[in-house]
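Note that one protein chain is taken out, while the other chains of the complex remain in position.
Moving on, here comes chain A:
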Amino acid sequence: MEGDVSIAGLATSLALVGVAAAISLWQRLGLERRILWAAARALVQLLLVGAALALIIEEGRPLAWSWLWVVAMVAYAGDVARRRAPEVPGVMWLAIAAFSAAAIISLGVLFGFGVLPLEGRTLVPLAGMLVGNSMTATVLVARRLVEELRDKRDEVEARLALGHASQQASTPYLRTALRSAVTPQIETTKATGLVFLPGAMTGLILAGVSPTDAVLVQAVVMFLILGSVTTTAVVMALGLIRRLFTSDHRLRWLPRQAET
């Protein structure tokens, strides 16, 4: 294939990591060890994932292995969300629920309507795009919602004191949090093709696929991501509201995150 990269080519590309490390040394940023470590770690991770993917998605393998991979990916993403937003109560399980909901809806549409064939080689990468691209929005909406309800506690309690149920009392803050989480993806979607060429499309073109076919695949991926970002954000936000209020419509105590 035209896009094949040889071992020598890979080694040559590492020179670019050297450039980054050299700039760090030159400007005394103290980042050179971290740059080298990040590059080495990424390479090892990619090689391991590549080997595992080759085992799982190669023709003839049962599809169950690919689904298992997706489940593991969702579970790991839940753990990443927990580490990124430790101040958000129950964030891991909420994130797992949010990614699962997005996977069921988005993959259900793509495979259920036959947009793409349901195979390991389509399922695993699409689920990866879905989870990876929804992570930022999921964490952002959770953090923002907790922040809004904590900082505007007086206002929230004033609404509760008017006999508003917790869902109603939290609606303005929920909307703010959802808008802030979903807007970046809308902007990215708008700018696609004009400001930057997305990774999936670039990868396909480099691998020798015709630009027209690459664009079609990319469009599907973009819509998958937009739908997933919105779904994960809304599931996370609605789930979080249930965690942050008691069943008798009181706002729970929300400690301020320790300064780091």
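Simple rule for what comes next: a contact is a pair of C-beta atoms (placed from the backbone, for glycine too) under 8 Å apart; a residue touches a chain by one contact, two chains touch by 3 or more; residues count from 1.
Following the convention adopted for this analysis, contacts and distances are computed from a predicted model.
For the chain that does not appear here, its UniProt entry gives the protein name "Phosphate ABC transporter ATP-binding protein", which is one of "Phosphate ABC transporter ATP-binding protein", "PLL-like beta propeller domain-containing protein", "Stage III sporulation protein AF" or "Molybdopterin synthase sulfur carrier subunit". Only one of the listed residues, A:V5, A:V44 or A:A158, touches the absent chain: A:A158. Listed by residue number, the positions of chain A touching the unshown chain are 154-155, 157-165, 172, 248-250, 253.
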